[in-house]
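I have placed the structure first, in the form of structure tokens, so that the comments after it can refer back to it.
A single protein chain has been omitted from the complex, and every remaining protein chain is retained in its original position.
Every chain is named by a letter (A and B) in the order it is written, and numbering of its residues begins at 1.
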Amino acid sequence: MSTGGGAVLDTPGADSLRRRILGSRGGTSALLFGGGALVAIAIIAIIGLWYTPYDPTAFAVRLRLAAPSLAHPFGTDEFGRDVMSRVLAGAHLSLAIGFGAMLVSLALGVPLGLLAAFDRGWLGVAIMRGADLMISLPPILLGLLILAVTPPSLGKTILAVGLVYVPILVRLSRAVALGLLEEDFVQAARARGEGAASILAREILPNAWPPIIVECGLRVTFAILLGASLSFLGLGPQPPSSEWGLMIAESREFLAQAPWMGLAPGLCLCALLVAVNVAGEGLRARLDPSHA
Amino acid sequence: MPVLTRPMPDTGLSVQGLSVGFPTESGLVRALDNVDFAVAPGAALGLVGESGSGKSTAVLALLGLLGGAQVAARRMAFDGRDLLTAAPALRGRRIGAVFQDPSSTLNPALTVGMQVAEPLLVHGRLSRAEAWSQATALLAETGLARSASLMTCYPHQLSGGMKQRVAIAMALATRPELLLLDEPTTALDMTVEAGILDLLEGLRARRGLSLLLVSHNLGIVDRLCDRVTVLYAGRMVEAGPVQAVLARARHPYTRGLLAALPRMDRRGALAPIPGALPDLRRPDPGCNFRPRCPFAAAGCERPQVLAGAEHQVRCHRVEEIAGLSWPSPPSPPCASDAGATLLETDGLARRFGAVHAVDGVSLTVRHGEVLGLVGESGCGKSTLGRLMLRLVDADSGTLRFDALPVPPDPPLAFRRSAQIVFQNPDTALNPRQSVATILRRPLHRFALARGAAGEEIARLLELVRLPPSYAARYPHQLSGGEKQRVGIARALASRPDFIVCDEPVSALDVSVQAAVLNLLAELRATLGLALLFISHDIGVIAHLADRVAVMYGGRIMEEGPVAMVLAPPHHPYTAALLSAVPVVGARPTRQILPGDSGAVHGGVGCRFALRCPQRIGPICAEADPPWRNAAPGHRIRCHIPTEEL
Partner (left out) sequence: MGAYVIRRLLGVVLVVLATSLLIFAIVHILPGNVAYAILGEYATPAAVATLQERLGLNDPLWLQYWHWLSGILHGQMGQSLVMDRPAGPLILDALGRSAILAGSAFVIVASGGIALGVHAATHQGHVSDRVMTLAQFVFIAVPDFFWAILAVVVFASWLHWLPATGYAPPADGLLAWASHLVLPVIVLSIGLLAHVSRLTRAAMLEALRSRYVLMARAKGMSERRVLWRHAAPNAMLPTITILAIDFGLLIGGVVVVETVFAYPGLGRLLVFAIEHHDLPLLQAGMLVLTTIYALANLAADLGYAALNPRIRYGAAA
């Protein structure tokens, strides 16, 4: 007579039933919508690298603070520069900060996290204590600290923002890997006498990437936000760059006379962030059914 | 469609034509289809079926807790009150419920006392002090010692059996007339389950309770109920008095279930039910068991009628097939007498923190022999299995394989010869690899079948009775039983001599389990494999093993040929374990053990001393018991001489 502990209960929740029957395929529309918008913005940003209606750095004293018109759809700034051209020319910077920072944290955080999962000795402990320490600084302070001491630049902003998310990815990838190491299929690999490299490549990584990618997708929003905040504080790309956060910061003095100077880059930044956020949530719904 | 039902009494629970559908994106899933049952006051009905039968859905429908599902019934009434509308007023008051897995049904943030007293405060409108003292009394009534101090505990401080007693106390608080029990013992150990069943039986007699017991376990239903209704894929297939249905089952499905059940008193091949559950989104208007039924014939595609008076069956061929027996596969050839020693452990031990998971175990497994390892959760049986494969590092003790010592980091030759099959088919296979990839890896790893991997994979799939086309599938495209077959094929790929089977069938339904057990028995006979077969289910062990080792608290308590261990003299723990097994058609007198198996042992004396019903004195807790030979090859580790056991 079996009292099999694992007897599957025919649970009532229509949610779980649906998931059991259909598998998880949520978030498709969010992914399409957000991803589509993101691709469009990226294309515009790439075009902006080569072509803008006006020279984004050319001064035109007679056109200072001109209101939006057909010739200058987003108006001009205090030096008479075309705001639309500047927004276009700066588009790639926000994308670069957001995705660049994510790549930095992926490149540093995931290997360190996996190492911490595999190494039960002092190295693993050291990595985790280091991550604990970095996480005990409020996110913006770590960025401020790094950027305050040395002259700011785009690369440093990317690095600073990326470093903020390294400990989060260290913790996540370690937790995911530790969970997988307990799985029976990893035990089966060990029973074949597979080495750590083979287990990592064949058993762990193929199963670990979905939660890591989901986390990254959601973090890109915060990375872009943090990067823009640092730029806004003057700790990102320096003038005459037209990074959007920087443009908004420069517009502050002229807000009363020329609100378009801040609104144009601000709204573009919002559009980018919403697109990234929607795409990230879509990705999560698609890959991680437990958070539907 | 003619409806043949007995007149329903106005008292008790009566359900007629209950149908439940869950709307999903791909259509309505018909979880229950026109089901009738009734529980008279003081009676006990068992609702039996495998996963997907809809039995738990029925309980939730009665309680009005199905949320977005479509619930319809010609009649669903308790004591004359329509449950479709009055369920919220009756549940928790006159109808109590106990669910499976008490570790998730008790609220982790509230004290035990709060949870038991809550119905008394809310429904009974008692004062705090009164509710508290009544709740304490209820805990005592459910057999919990020190009930007053338990009141301030939180669920995580209690063992599984204690939690389920708390859940029962909670359900009894408002003195309900009907108790709904949804797999109440499924997550529990067998000796703990025995205590809960005794408690329920006692409560029923003492309080005149009616019971509706939902279970996949026919033995429990036989023990606790007077009537039984068998569900298959949302439909009733058979109903009647327990003795009649279980002793003279008439519907092919019920007969198949009984034939598939491994029992201590029966060896030889089991009769599995082929096939799988039908798609509940497209219900078959005819008999929905037809694709799996060995007796299917013309006429089965027509809607079937539940016929009969006291003993109802939904099968038009019931009379014709009464004389035919359920087809059972030929018994696998008995393994030749076990050969030389293959694997030998000596004093293997492993601690996890303060817990002696495995505490000095010495065992041998001979070539071609199946050694059954039986014990309850936490006894260390899984750890022992992994120690034998050097998957877990041993603190002390030695391991020899083929007469050679196996070092902590064993050579590839040992890895090739000693493999493992896991319990949970869902985690045993890498979800990102196809079946072919899963099977190809060991072939590459051990440099077997160079260049002919495709043929070898096909051969392995054939060995485990899967079609070759399955090589291209991924684990999520397989059923639980199929996944388990792939897991077995993966273990066989390296052509091992020894396989540790760690509860390989306990996550499977009975009908699927039988097929996997048959497969293992057959493979073992044809390939001359030696198995360490780990299970909590002594019926399964008895079915497959040549010899049995009984494990408790990290130690082996008794060891010997299966027939000798199942027959007296027994170690006191083996005796309790055997008496706890609910067997269809047998009512053994039960020994109920105090306490729980999970308790941490101090490390001196007999590991079982604290719970032993035959304890002889302080010596049990102070000195390690000696091994005593009861018969050649049968030894018992106890202070009591074998003649007195």
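One rule holds in what follows: contacts are C-beta pairs under 8 Å (C-beta built on N, C-alpha and C of every residue); 3 or more make two chains touch, one makes a residue touch a chain.
Bear in mind that the values here come from a model prediction, so they are computed numbers and not experimental data.
A.B. asks: Since one chain isn't shown, list which residues of subunit A touch it in the complete complex.
C.D. replies: Looking at subunit A, the ones touching the missing chain are residues 13, 15, 132-134, 136-141, 144-151, 221, 225-226, 228-229, 232-235, 245, 248-249, 251-252, 255-256, 259, 262-263, 266, 269-270, 273-274, 276-278, 281, 291.
A.B. asks: Which residue numbers on subunit B touch the omitted chain?
C.D. replies: Output for subunit B: 63, 65, 88-93, 96-97, 99, 101, 104-111, 118-119, 122-123, 153-154, 156-157, 159, 167, 170-171, 174, 598-600.
What we mean here is this: only the chains that are shown with their structure count from here on.
A.B. asks: Can you compute the centre-to-centre distance for subunit A and subunit B, using the mean CA position of each chain? Integer Å is fine.
C.D. replies: Whole-Å distance between the two chain centres: 47.
A.B. asks: Taking the complex as given, what residues does subunit A use to touch subunit B?
C.D. replies: 1-14, 17-18, 21-23, 183-185, 187-194, 202-203, 206-207
A.B. asks: Which bits of subunit B are touching subunit A when the two form their complex?
C.D. replies: 22-26, 29, 31, 50-57, 60, 65-69, 100, 182-183, 185-188, 190, 193, 216-220, 261-263, 281, 386, 389, 391, 410, 412, 415, 418-420, 422-424, 427-433, 441-442, 445-446, 476, 480, 487, 490-491, 494, 505-510, 513, 536-537, 539-540, 581-584
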